[in-house]
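Please read through the structure below; I'll follow up with questions.
With one protein chain withheld, the remaining protein chains of the complex are depicted in position.
The block that comes next holds chain A.
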Amino acid sequence: MVSTSILAVSSHLSPGIVATAVGVPLQSGTTIVQLLVFALLLGGIYGLVALGLTMIFGVMDVINFAHGALMVLAMYIVWSLSSASGLTPLVFIPIAVVALFGVGILIHHFTIAPIMEAPQENQLIVTFGVMLILISSIEIAFSPNPRSYNIDLGSVGAAGVFIPEGQLYALVISITAVIGMWLFLQRTQLGRAIRGTADNRSGAKFVGINIKRIDYLTFGLGAALAGLAGAAIPLIQRFDPYIGDVYLINAFVIVVLGGLGSFPGALLGGMIIGFVQVFGQFYLPGSVYQVMIFMIFILVLLLRPEGLLGGKRT
């Protein structure tokens, strides 16, 4: 059955999430729907990771190299709580998100806040250091061996179309989070304040926004988004302490593709890369999909250097 084959493949390591399906040009309805679901959920996960990254950059002008490590931290939090308690990892995902929000606040407080006024490269190097510390600690605590969530998931089927349950959960989680985050940023005064600070940091002061507090909130939220995406990834593949690298690199591509500091750009870019990767892996031989991703990237940079939805920041 194709559904199981994709699940099997996808439980491989990244980035070949649905690779090797080439040569099986089985294009049943199930395949197409599965590809769509997979593209949507991967796009959603990419979007969340990139949104956190671009928020932190937009508001604080900080490039957060620890972003991938934060994802990994969330995976191990969920995995250890679930292993220790014997409960399904799904219940621990919200806990990991809240924990990552706290971790983000702490990281900002102890590493970035004290040097916010220093030149940009200082913060970049500090986040790089935080990444090394986090990854090495996880490596020491949990060993570099690949793990997977202790959860036995079947498939959900209707009208002859079968979707692996893990993918379905990941899809629901990532799409809900994208929509929730979108509503928060667009509809609430606090969300607007974050967007306003990203848009015009000095202008924000003059309407009574405490930008230092917005920095804390943004870094916390960015870390929480990374955590949510991270905690959802083991539902579709195995993980190890280094899995964050691939996602971080993709997130950088997405952030630039969508427009540096552009929140809708991050979500759109995430979807584009998610779709290109999933459909490219299925229909194109080998790693050609990666060539595609970077071709799109270069094309966008040539035609619209500010990114798809990027505008001049005021």
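Things worth noting here:
The criterion applied here is as follows: contacts are C-beta pairs under 8 Å (C-beta built on N, C-alpha and C of every residue); 3 or more make two chains touch, one makes a residue touch a chain; residues count from 1.
One rule holds in what follows: contacts and distances are computed from a predicted model.
UniProt records the chain missing from this view under the protein name "ATP-binding cassette domain-containing protein", selected from "Aminomethyl-transferring glycine dehydrogenase subunit GcvPA", "Branched-chain amino acid ABC transporter permease", "ATP-binding cassette domain-containing protein" or "Probable electron transfer flavoprotein, alpha subunit". Of the candidate positions A:81, A:113, A:133 or A:211, contact with the hidden chain is made by A:211. Checked against the hidden chain, the listed residues A:61, A:139 or A:199 yield one contact partner: A:199.
Residue-level contact of chain A with the missing chain is found at 189, 192-193, 195-196, 199-200, 202-211, 311-314.
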